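All protein chains but one are shown at their positions in the complex.
Should a chain be cited, it is by its letter among A, B and C, assigned in written order, with residues numbered from 1 in that chain.
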Amino acid sequence: MAAVAVQLWCVAALLGTAVVAVALSRSRQLATTLIYGATMLACAVAMIGAGRWLLDHPGGASELTLPIGLPWLGAHFRLDALAAFFLVVVNLGGAAASLYGVGYGRHEHAPHRVLPFFPAFLAGMNLVVLADDAFSYLLCWEFMSLASWALVMAHHRESGNTRAGYVYLVMASFGTLALLLAFGFLAGPAGDYGFAAIRAAAHSPSAATLVLILMLLGAGSKAGLVPLHVWLPLAHPAAPSHVSALMSGVMTKVAIYGFIRVVFDLLGPPDWSSSGIVLVLGGATAVMGILYALMEKDLKRLLAYSTIENVGIIFVSLGLALAFQANGQALPASLAFTAALFHVLNHSFFKTLLFFGAGAVLTATGERDMDKLGGLIHRMPVTSVVFLVGCVAISALPPFNGFVSEWLIFQAVLQSPSLPQWGLKIMVPAIGALLALAAALAAACFVKAYGISFLSRPRSAAAETAHEVDGFSLAAMAILAALCLLAGVLPGVVIDALSPIAVEILGHRLAPQSGLAWLSIVPIAESKGSYNGLLVLVFIAVSASLLFGAIYAYASHAVRRVPAWGCGFTDPAPAAQYSAAGFAQPIRRVFGTLLFHASDHVTMPAPGDIAPARLRIELHDLVWERVYAPLVGAVGYTANRLDRLQLLTIRGYLSLVFATLVTLLLVLAIWS
Amino acid sequence: MVVISDILVQGIQMLLVFLLAPLLTGFVRKVKARLLRRRGPSVLQPYRDLLRLLRKEVVLADNASWLFRATPYVTFAAIWVAAALVPTFATGLLFNWTADLIVIVALLGTARFFLALAGMDVGTAFGGIGSSREVMIAALAEPAMLLIVFCVALVAGSTQLSTVANFIASSQTGLRVSLGMAMIALVIVALAENARIPVDNPATHLELTMVHEAMILEYSGRHLAMIEFGAFLKLLLYVSLIVCLFFPWGIAIFGAGPLSYVVGAGVYVLKVGFAGFLLALFETATAKMRVFRVPQFLGAALMLGLLGTLLLFVSKSL
Amino acid sequence: MMLPAFNPVAGVLLIPIAAAALLALLPGYRLTARLNVFASLLTFLSAGALLLLPRPAPGAYVLVDDLNIVFIVLNSFVGLTTSIFSASYIAHELDTGRLTPAYLRFYHAMYQIMMFGMNLAFMSNNIGLMWVAVELATLTTVLMVGIYRTEAALEAAWKYFILGSVGIAFALFGTILVYMAARPVVGEGQDAMIWTLLIQKAQNFDPALLNVAFVFLFLGYGTKVGLAPLHAWLPDAHAEGPTPISAVLSGLLLNVALYALLRFKMLMAANPEAIAPGTLMVIMGLASLLFAAFMLYRRRDIKRLFAYSSIEHMGIIVFAFGMGGPLANFAGLLHMVMHSLTKSAIFYAVGNISQIKGTQSIAKIRGLTETHPALGWGLVIGVVAIAGLPPLGIFMSEFLLVSSTFARQPWLALILVFGLLVAFGALTLRLTGVAFGEPRGSRAPAEASYVPMFAHLTLVLIAGVYLPAPVVVWFQHVAKLLG
Partner (left out) sequence: MHSLSFDISHSLAGGLVLISFMMLYQDRLYSLLNVFALHALTLALSVAWQAYIQNAPHLYVTAAIALVFKAIIIPVALHRIIKQLGIHRDIETAVGIGPTMLAGMGLVALSLALMLRVTAEADALAREDLAFALSVVLLGLLVMVTRRNAVSQVVGFMALENGLVLAATGAKGMPLVVEISVAFSILIAFIVIGIFLFRIRERFDSVDVGALDDSRGERR
């Protein structure tokens, strides 16, 4: 059976599961186990199929056309290396989320609002990646959005969720319309919607730029590019955690897939200036996203914002690839491209992991607000370990996977002097600095996230009485954590696995890595830069354990437990510990005043007054206030103005008719 | 055979930095004392402190977690590995290609990450202050560092330290303004990263001013020893980084035989000593600045780095 | 006209008339309601027969061609489902005492007469006859809109009546002008009104006359289509009449007027010197779309909300036909069919909702998916469909329309997209309010049956992912006819 057929069967299985779920979603336990089990199975099969295809890379593509969709076109589906990779990403996340869901779903109070849409959502994402004509692509794209919207609305009674769902739906539809325009432009008046036809057609540079901008609007709004990100931090946290994980870790990747598919594959080499747009947007997104995250105290919103940051990093890398490709520099282009894909993979690992962790915390304490957490490292030992792994990985610290992709991106940045255009020459280093800033801020952000919610003393009764979560959830998280480490210490394998994609899209690949001594990676040449995660890990482990052993053997190993010292002042109240806002204060003072118009207002009671001093922090989301609020206002204003027409007298309506008639007759008299 | 000797040489370097680090700190303290017309402790004092701390029992807060106890070792190991990967007396050591400059920076980042976490673990106000300020400083230092890397890499065409050192040593690069800027920037970053005056004062426990010390306030005994030792190593690392990037002259080329290694080592020690002297001089000459002046200070480094890079384009294009 | 027995044409036309006569005489609403359903079923069957059997040659009065058969089948189908819905709906109206049996008898009779009028309008080959038929259908709906006899209902009916009459007058004047234009070419009398003859000779007609004629026809029939700014009657008529009638108004009557417009558009297009009707249709279409899109935001009455959405979609359809070309015309046809099905389905749902909650005010309806899952999700699917989201039919037509337009006239496409987005925002805003959140209002089970609603939605869903080949070929042929 053709490889693509296997994938489609898996999708069919997912859809079938959804239908079944509608039927029996009332009986909680059974349904939960059954549905998530089936979903996991389907995803696993799909993942293995796609993975084998990618590793064997037979080259070419496996295609299939179904007699549905646009009548005279049919629904084209195609599995090539790029699609295979993203299928792996999607289905890995899907399988993990399902495994997690088996345990997490038990606590779901409205399973009938989650179970049917969960497999449907996964099916939608699979189909988007498989689709090979504009119509099926958009149809699946919107189906995906719709299913995820339904999942966001699962807890529609909680405050803010309906608004989140609404904003999400509108932004999604905005994105779809942008994509629609892009495809309409690519397909031309005759309407050749097949990707093959679009690929074959020649596109002028200006047209390419237009389409690229439309794609940035369409795919970017789904991926969460600033300033189109507003829906993301609302919608992602509103969904159940394993769905949030999918939306953040996987759906944004599907959006990026769309961007790659159209801009790199269908469009052909674009103009170099367009790469500048992508670079700037990416850099801004990375920094803004992580700064938003730093200002957050809601754990899931923080994670959602950090997703925005990572999307920015990926887009920067893609922009680099575009820039190099536009100048025909194949090797650096493939380097940047591979780095982007690598980061896609990594982010799907650790963001999913982190959202699972947040879900576990939510299950254990019922709290998302970090200022009510703390000390969980004692109550939830396993979760705290895997969550720590996620935090280290996402902070781009060796020896975990996040660092490898960022290192590759920096290597690509370092190739920029070879670019002929001055604009890029000067822009790219600055963007690189932005990336470094984003990386450092990410580290700060996750020190805060972990330090406030897992370390220190519990800030609420819920946190004090927290308990470790069930085995399924832990298993899912452990697997992802292991993957984070593996991808970190064996990057060469991943890079080689990604090479067929680079070959397929750019026609060039990085030199094989897995053959090198000590499994280190050398993207360009050893003299230019190399990294060996494995050795770094080994060195650290060995030297640390040597020291440990030595000290325990020859120096003291006595321990005395006492109350914390704190310069002699041990504050009794856990509430007096550093809060999320407090931790972010130095950074808020550095960046916030400019970017968020942040201001702290302290109300200090008079001497002798025993009232507590109060600190109020004022933050403004300028993107919302400057871009969206005016738009909303304009629409409302127009609506109010036009609404007067609803209440005219009949004579008024008649005069409207009369006016129309006379105008038309006049036009007729004047023109014809 | 070759591999053995390679590993041997690499081992020597690890040992060298291991032994040299406390000495450098001691030396700096000594010089500072001298400049203040004090006698000051012996240069070997740091060794003694470490040994004393090692022997003491650990006083641990009740709610300290395993992370708190693991951090000293992780931190130290990370810094040690990083330090071992910077060419000191010879380039092109066996494991140099394990990590380039970026990785070394990142390794220090790992160390900082865990230290900051440990600072928050016990849940005292001081730890919070220390960690939050530390990460803020780091957030500003890292972009500057990257730009420095970028600038150097543009000149040498590599981020591989050995290559860079060889390239610059082989004096085909004349005196470059941009390199000068990069060096100043690196010095600023080094001061910030090592919690030296004017960014932080390693000798004070005045809570409003301290950063690094506040973070490790809860540590004691062998843990404290590890962390202190880590700090020493970090200082040495940065010094030898500056030295190997900007003054690599006299550094031995790999495989040049034991003699040149010895010479290289000698030269290296001299250079480090000189750098330590300058550091002491600078620290006595300046005062600590307010925490929220630090961003401007590091911003200067950032600007210098960027300027150096752009300047490089210009000079190259000419 | 001589019609042989068992002639489906006769079936489509005479069954409603006979049924109307019968219903006017018979008492007892259960029986009449069933009879109404039965008659509509027969009409639908004969329409189907019309589709299958060989078609009669175009006569002086009756014409059956590829274009109008689409409308006829759709018309009789929605007529059937609506009759089923109203059978279960009206009973409840009796219980609540909003209607009396006498009025009910009248209602059923009028229903059949209306069906007759619409079928006649579709089938007539004589532009005069078509005019008469359209007006007949309009007047019957006027009477049904006012059937509740509340002040609001009467006011709505009155408004509808007055504006309708002016529209009637315009349409007639246009028809006369067409006759005048045709007379010198085709010859006096009957022939100069027979559409098949007109279209053949149209190229020789006097362009100036045709232009003026088209302006009047466009405004006359456009009033019925509900194009802004001629739309005024539409929202109130939808909101105040019985819900089945709202469904029929949106689903069918608008199509009747649209059909008339299309016929005359073809006539215009056949004459090279006459003005291009497309431009006018594009402008009015976009105007209606934008206007309705903004009007959606301030609606507080759920039926009026969807009435405005009908205006919006009529705008889209008229725009599509105005653009012309195979893709746009195909999209227009598809959109029209899908809109009829979806919108009537939505009105079935809304009818149930307003009966359960006892109000049409959006603010008083909350959390339907909690209290009435089937109804709530049905409404969600309906609105999702009407908002143009996949995998439902309207998405396909909007996809074709927007993409092809952007390739041809980017700016028009941008306006179109803007309008679509604004309307989408309004609809989904109301939807999230009505379907989700803390439930409000009565939790009583629904009286009327869900069958028609889900039947329509299923059709729309299927059409969204799979259009049968014959339908496609047929639509493409019609699209070619429309030029």
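Criterion: contacts are C-beta pairs under 8 Å (C-beta built on N, C-alpha and C of every residue); 3 or more make two chains touch, one makes a residue touch a chain.
Quick caveat, the model's predicted, so the values are computed rather than measured.
K.L.:
Among the chains present, which touch the one that was left out?
P.N.:
A, C
K.L.:
Which is it among C:64, C:109, C:132 or C:368 that touches the chain not included here?
P.N.:
With C:64, C:109, C:132 or C:368 as choices, the missing chain is touched by C:132.
K.L.:
Consider the whole complex, including the chain that is not shown, and state which of C:172, C:446 or C:461 touches that chain.
P.N.:
The missing chain is touched by C:172.
K.L.:
From the listed residues C:54, C:189, C:272 or C:470, report the one that touches the chain absent from this view.
P.N.:
C:189
K.L.:
Name every residue on subunit A in touch with the hidden partner chain.
P.N.:
646-647, 649-651, 654-655, 658, 661-662, 665-666, 668-669, 672
K.L.:
In the complete complex, the non-displayed chain touches which residues of subunit C?
P.N.:
Residues 128, 132, 135, 150-152, 154-155, 158-159, 161-162, 165-166, 168-169, 172-173, 176-177, 179-181, 183-184, 188-190, 192-193, 206, 208-209, 212, 236, 239-240, 298-302, 304, 360-362 of subunit C touch the chain that is not shown.
We take it that only the chains that are shown with their structure count from here on.
K.L.:
Taking each chain's centre as the mean of its C-alpha atoms, give the chain farthest from subunit B.
P.N.:
C
K.L.:
When I count C-beta pairs in contact, which pair ends up with more: A-C or A-B?
P.N.:
Taking the two pairs in turn, the one with more contacts turns out to be A-B.
K.L.:
Closest chain to the protein CA centroid?
P.N.:
That would be chain A.
K.L.:
Roughly how far is subunit B from subunit C, going centre to centre by Cα mean, in whole Å?
P.N.:
Roughly 78 Å, centre to centre.
K.L.:
Nearest whole angstrom, what separates the Cα centre of subunit A from the Cα centre of subunit C?
P.N.:
So the centre of subunit A lies 44 Å away from the centre of subunit C.
K.L.:
In the complex of these two chains, what residues of subunit B are touching subunit A?
P.N.:
Its residues touching subunit A are 54-67, 73-74, 76-78, 80-81, 84, 95, 97-100, 102-103, 106-107, 109-110, 112-113, 116-117, 119-129, 131-133, 135-136, 138-143, 145-147, 150, 153-154, 157-160, 163, 205, 207, 217-218, 221-222, 226, 291-292, 295, 302, 305-306, 309-310, 313, 316.
K.L.:
Going by the contact rule at the top, pick out the subunit A residues touching subunit C in the complex.
P.N.:
67-72, 134-135, 138-139, 142-143, 146, 153, 156-157, 162, 165-166, 169-170, 173-174, 177, 180-181, 183-185, 187-189, 191, 193, 635-636, 638-640, 642-643, 645-646, 648, 650, 653-654, 656-657, 659-661, 664-665, 668, 671-672
K.L.:
Touching residues of subunit A toward subunit B in the complex: what are they?
P.N.:
Per the touch definition, subunit A meets subunit B at residues 374-375, 377-378, 388, 392, 395-398, 403, 407, 410-411, 413-414, 417, 422, 425-426, 429-430, 432-437, 439-441, 443-444, 447-448, 450-452, 455-457, 518, 520, 522, 526-532, 535-536, 539-541, 543-545, 547-548, 551, 555-556, 558-567, 569-571, 574, 576-578, 582-587, 589-590.
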